[in-house]
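Every protein chain but one is kept in place in this view of the complex.
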């Protein structure tokens, strides 16, 4: 690429790729509009074996350097004192609590999660996200679930390694190389998942501070994502490479351009190892994919357990 | 039915219908084992239009007489103060917390949620559910999602009413009448959903104290559920009729026999109005159905957003 | 009083009684400045018997019509599974969570809790209270505790009743009648507590919806509180009479004028029964009083357990 990827370039790309107004001025669904009923039905036809594969990490209650705000899981009634008020009925119950936008939790980012120059997707002012909840672009846009064709691009497999090193930044050429190697092509309306082997590395070397580095997509992927018109993007990291680009005002361009510009929802911190194995076993990198966020009015996203079905 | 439905009858039915050991002594999945890959693939083939329909109520943050422990949704960073530590990147975030086993929240009951005579499914002692989390029969049994054929039986529609009155207890004859009327049959491995019109009534009359009454399945449904070998049971209430049977030790026999006896997971407090409309519009009462609980080790269930796909 | 207590009157009183600038333009302590070391030492000299009396209600975990957002108390490790990671040491632990500004919780209102025409005490704009915490007038103003002379005025006792009916609005004449009856006088820098018998009524009749009515101080008390220069005001309700005045823009003038105008911290939902009994037994209505809020940066108050020491 002969272009200089600097602030001016980023600003131009953001403008050129943004989908504001594309699906109406009041639209809050963004690129989810690309997942038409027809595409959804076609995706369901990919199911052959009937095998479901979870792409979620376990609920992250353990503190770690990549989990400074652990999720809460507390029993409210356990087997030591479970005789309910009603006769003959023993019941155990619990509570969960989570600030899910951490680096240890599989979650969906709603379009209100990130603003660029204080504007959310479709030009909504970020102040519409109130202390009492988001009034626009909240997770309710995905209330009926995100259901469609998923495609996995497995970059470590492409490179013959278990994981990408922390300083790896991927470009469209890497994504296309994976397409060729895997015999799959990312199409309009797809849910694109990109594996970087994060969990394999974590298992081997232990957790690390994400800002110390994490492989991810670089800014040059933005035009490509727009050209391909992906509906949703996910990865086993946060899609963006960390510790960020160093370009002024464009710390994490994938988050900025996808959420605020293109209206592409993001899936962060997926667990892609089981999915990768399932794909490799079948040499098939497309699958029916279902993500069902909780219906939180005003929510900026949701913890989720995305499931691929083969 | 000429039989007397009393404590002795319940005890006999519980024994006769329990699936302990059926899938191995250490099994924790219970009737989820009935959802084979083959059945899952067949269920996916039901997708024609590609239309997804959520069966979850909105996250229940508003206190009400049927929601005494409201869910928590709190912003941790809103648009008034969203400039992140990193330059050029505005982010808004939130926290959710929930004791999800209430009457206002759509949730999955794990098999450790209910014990009978201090025994959980497969004979596990209820004390295995510790104050630190369940060691057995937790929600992780459904970690890859519950994916299969869903069948809706819409009892208000059968009766030509908007909702069932609070004191209605349904028997197998009602379920079979709905089957005939709708032209569908509940089969082995199905996810059976029974609508009682709860939300229509709530919208019209406002919330009520659930223990004052709620239509549901009576104890005579237990043998029927076992005979049909349903994999999962759900409703827009809690499946059981309230305020309970009045039979000593058998307060809510559906919960007791399904969870502790048969190993049938339950879906409580579904929103079935949209599903019912989608079914009626197509005159088709079977659909592909996906439930993806959060992967909480030791959890007694999970809030969920179940989705039917037509 | 021949004056008409209307909106114009309220506006004038607010202006005349506000202490903005009185202790400096950047002051955040408000009338706590009136509790000088000398007064604090004099208050300590009131201790004779050495008997402490809590003025807090129990942590309000039970839902009720006056507690729609119950506090959370959850064990994180109980005696059923308490062997810690370290040998020979069994430990049990718990978690508390609370949105403490409810009607069931004894709490301190920080000066940032209420604004009038979007201005907090000392003219601070209410937008200084961010979604990430209050930047000004937070509870840290009371970080070293509120320690001084407490005075209880017991209005039910004055009237020979167990509690005030829900529609009772008190004026300065009631407070002065209680002073005379009890032989005490509210002085500059005092922590004034006014009992209305709320808990006696609740015990007898059960909880009620606070907005249905609750005895309290009316707007005519504002000039009196200012004239007496109380440092802190508390009651077994929320000081204001409910359901509010009906005066446009002046729903709860005690909260509005005390917190935003005079800089007087408020103690809401005290339990005053034990204190009243302790005072009556000694026929002494002044006492050493200690309130120690948690040191929450950006906090709008704190749950507290105020203690009087006789």
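Per-chain residue numbering starts at 1, and chain names A, B and C are given in the order in which the chains are listed.
Convention: a residue touches a chain if its C-beta (ideal position, glycine included) is under 8 Å from a C-beta of that chain, and two chains touch if they have at least 3 such contacts.
All figures in this text were calculated on a predicted structure; none of them were measured in a lab.
When you scan C:103, C:147 or C:166 for touch with the missing chain, the hit is C:147.
The missing chain, though absent from the display, is touched by one residue of C:67, C:122, C:182 or C:256; that residue is C:256. On the side of chain B, the interface with the absent chain consists of residues 72, 74-76, 78-80, 95, 130-131, using the contact rule stated above. Residues touching the missing chain, restricted to chain A, are 63, 68-70, 75-81, 97, 127, 130-132 (touch as defined at the top). Although one chain is not drawn, its touching partners on chain C can still be listed: residues 36-45, 47-54, 56-59, 61, 72-73, 75-76, 78-80, 82, 84, 86-101, 112-116, 118, 125-134, 143-145, 147, 244, 248-252, 255-256, 288, 290-307, 309.
FYI, only the chains that are shown with their structure count from here on.
Two copies of one chain, chain A and chain B, touch each other, and the residues they use overlap strongly: the shared fraction of interface numbers exceeds half.
Remark: chain B and chain C have CA centroids separated by 45 Å (rounded to whole angstrom). Taking each chain's centre as the average of its CA atoms, chain A and chain B sit 28 Å apart. Contact of a single residue of chain A with at least two other chains is seen at positions 72, 75-76, 78-80, 95, 130-131.
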